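With one protein chain removed, the remaining protein chains of the complex are shown where they sit.
Let's turn to chain A:
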């Protein structure tokens, strides 16, 4: 374990945390709000800590997969601890535990809130809440890598630990350029969305924050009614962009290289679009009686499906009141999640594809025990190692889910609430059903449950292993 490298990277993260906070400070200047001072105080504090810890560069810069995982896990925890401080200091969210829950929910792009009245928050805090989505969506360390002149090849370990998906591939040979391209695509798409929202008549502040929430597939809105209060056009724009940010960014990169055929032929992309459209249609049919016309029904179904599947968590309707079929489909979509290499969470479409193909292969093995078969996706053989890690992921996923559910159930809430609360946090969605449904929130959970859910959010965003690594004693041994 290279402790000095971990110290150095965490110091860098502290400095970047201070840098991120300059944006809400600007907002507070515009709206002349006092909460800017708490951001200033926290930024100065984290900058001081960062400079002190990162001042001495480590002699041994060698990192292995282990260091990468630990750095990513600790960075996210450190970042959340800093990020929660301004909420508590400014008094917008008096309890620090609640503030931490809100911040982790923000960075992990979950969008689960403990706030009963969002509109009571100052604009500065609202902006920060949404901005954490944007930073967390593509990844903090990926951001740092895009900016820092890193010569170490070992930074790939960090990228692999932070980017979602069963096997992370680079877009271009150098890690730094890959990180830069990813952020450029991300930034460009966010800008386009803001522009479209402005054209649709949304106020600038709302447009920026809603776009941040969409881009990171987060789901914090600035209105109590989430997105329901905006026009159908605006809702449509948000819905389409949610689905777009749930697509593997590799597809956009290939598109930029002017190879549309190759881009749209990806199995994961086609499956993803298929699931979105198919389940929207099914839900639309089941909720048809509740709405005046088929268009509205489809619009509502599409928005909710896009929101849940990409793990964003915006809502334009209270799907708590929808028929059982519609609600069940939504809960199932929670688990599927978005594409690998997107900003969304969940199990990921590509993993689901691999799991299903793996099952098919195993079934065939039962019939013909001597048969040799390789799983193929997009014409490429998927190595056994990848399948194995996907299976391991699934097992770990179920274990974490069950244990969390057990602890949360101590709160004596109904099963649907508990089940969907864990599902909504572990998959980084936000709203679940019943008490934690689109109109509800997480404030009524006990402190213990809140910590369990915070853990779930971090574990879900970082794809389980980095966070679980922290609990393995072997990780911390020097050798």
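Just so it is clear, a contact is a pair of C-beta atoms (placed from the backbone, for glycine too) under 8 Å apart; a residue touches a chain by one contact, two chains touch by 3 or more; residues count from 1.
Here is the rule we use: contacts and distances are computed from a predicted model.
Enquirer: Leaving aside the chains you can see, what is the UniProt protein name of the one that's missing? Options: "D-galactose/methyl-galactoside binding periplasmic protein MglB", "Trk system potassium uptake protein TrkA", "ABC transporter family protein" or "Peptidase".
Expert: "Trk system potassium uptake protein TrkA"
Enquirer: Which one, A:1, A:65 or A:331, makes contact with the chain that was left out?
Expert: Among A:1, A:65 or A:331, only A:65 touches the chain that is not shown.
Enquirer: Hey, which of A:4, A:53, A:95 or A:174 is the one touching the hidden chain?
Expert: Of all options in A:4, A:53, A:95 or A:174, contact with the hidden chain holds for A:174.
Enquirer: Specify the residue from the set A:138, A:156 or A:283 that touches the hidden chain.
Expert: Selected residue, touching the omitted chain: A:156.
Enquirer: Of the residues in chain A, which ones touch the absent chain?
Expert: Missing-chain contacts on chain A: residues 64-65, 151-153, 155-157, 169-170, 172-175, 177, 380-381, 383, 385.
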